[in-house]
Structures are given as C-alpha cells and as structure tokens.
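If you scroll down you'll find the structure; I have some questions about it.
Yeah, one chain of the complex is gone here, protein chain that is, but the others are all in their spots.
What follows is subunit A.
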C-alpha cells in the first residue's frame, strides 16, 4: 500500500509536525513578543529587553486614564454580550424553526456584518450617530459593537439549536409546560454550551474591537484599544505593551473559562 500509514506515515507525520509547529510559532510570536516587552526595562521597546521590571505595570495601574478606559471596555463588552444574546436568541429560533418566505435571505442579512468591511460599517454608523449626536456615548459603543458581534452569536446559537432535537421540547410541552416554559426550562439548559459560546464570541469581538470604537470615542469616553491607539500615535511607551498583555490576558482567561465550562457541561459517559 503506497499510502499506508506506516510506510508513508513517518515522514509525513514529521513534515506535518514541523509545519504545524512553524504555523503555531508564527501565530504566537507577536503575543510572546509583546508580553516579554511589557516586562522589559527599556523604555524604547528594545528586544531582547536589557533587563526585567514591573515598572510599566505600576504606571499603568496608577494612571487614571488607562484604568478608566479598561473599565469602559469591560462595561461595553458586557453590555454588548447581553444585547447580542437578547437579540440573537429570538433570531436563532426564528431562523431555525420558522417556516416563512425569505428565511434564507434573513439568515444572509444576519451574517452580513461578517462580510462587509468593518470600515464601511464604521463610517455608516459614525455618520448616523454624528447626526443624532450619539457619538462618544456608551450607547453608541454598544450598538456599533452589537452589529459586528451579532453574526458570531447568531451562528453559534443556530448551530446548537439545529442539533437540538425539538421533540425534547415537545415532550416538555406535553408534560404540561407552556411553550415558553419549555424553552426556558428545557431548551436553554440543553443548548447551554452554544449560548455560552455565543456570549463569549460577542464579548471577545467587543473587547478587542478598535475600528468602530475609534469612530465612536470621545476624549472622555474611550475603550482600552482606543486608548492604546491614541497613545501609540503620541509616544511609544512600554505601558502600551502592558495594556496589550492585559487585553490578551483577559481574552485568554475568557477562553479558558469557556473550555472549563464545556468540559463540565458535556455529559460523562
């Protein structure tokens, strides 16, 4: 056998291993680079760092502007998550269960923000909010972030709802639960992994969103990525590396929690 795993396999496996390792390294390198720089003693972001310090972390946490923007980021991300779920859940039910003309079209519409260039959405939303006088408000941040987060949430919810056997919900109904009770008490707990994933996607999209946020920001209200962006244009301080590290750190933490939750909710056999 020419392609038997034993004859061909060894060299192939070695090759695959190397390719995967290189790709992983390529993906990880910027993160490792920035994390190391945040602990480096040079204020010019020299690599490799001549020495190690926690000075920049001290500066970050002592600076009220950095702390405020981090808090704004957190607030916007949490609100975006809540809104994306509140809109995404009914939308997913309609798209999976509904039998109406234009269902496919509606699905396409919901996923459109993934395809349309971000800048175009940003300009459109900015123009609208500028006219309405909403720029620089929390509302503007949340609305614009929900637009780009919703496709991820909806797709995640749709996938888990498609896998869910509706007869289970019908069973709850015939047991005496109203349709709403059945959805709340049976369907939601059953598709919880999908809901959690959808929420995390929304959170992460909002947490590191910069294009829309730059448009929505005002000097008094800006998210962490916006603060980084504006700071970067003035000077190249290692505090930016600290902010980056914290940004990555929280994203990483969220993914970790998701993985742990998934392990706990998946049925043991």
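General observations
In the analysis below, a contact is a pair of C-beta atoms (placed from the backbone, for glycine too) under 8 Å apart; a residue touches a chain by one contact, two chains touch by 3 or more; residues count from 1.
What we mean here is this: contacts and distances are computed from a predicted model.
Within the choices "Spermidine/putrescine transport system ATP-binding protein", "Zn-ribbon domain-containing OB-fold protein", "Methylmalonyl-CoA mutase, C-terminal domain" or "Cytochrome bo(3) ubiquinol oxidase subunit 3", the name that UniProt assigns to the complex's undisplayed chain is "Spermidine/putrescine transport system ATP-binding protein". The residue touching the chain not shown here, chosen from A:70, A:83, A:146 or A:172, is A:172. Of the options A:34, A:186, A:200 or A:224, the residue whose C-beta touches the omitted chain is A:186.
Mapped onto subunit A, the interface with the missing chain covers residues 165, 167-168, 170-179, 181-182, 185-186, 189-190, 192, 267-269.
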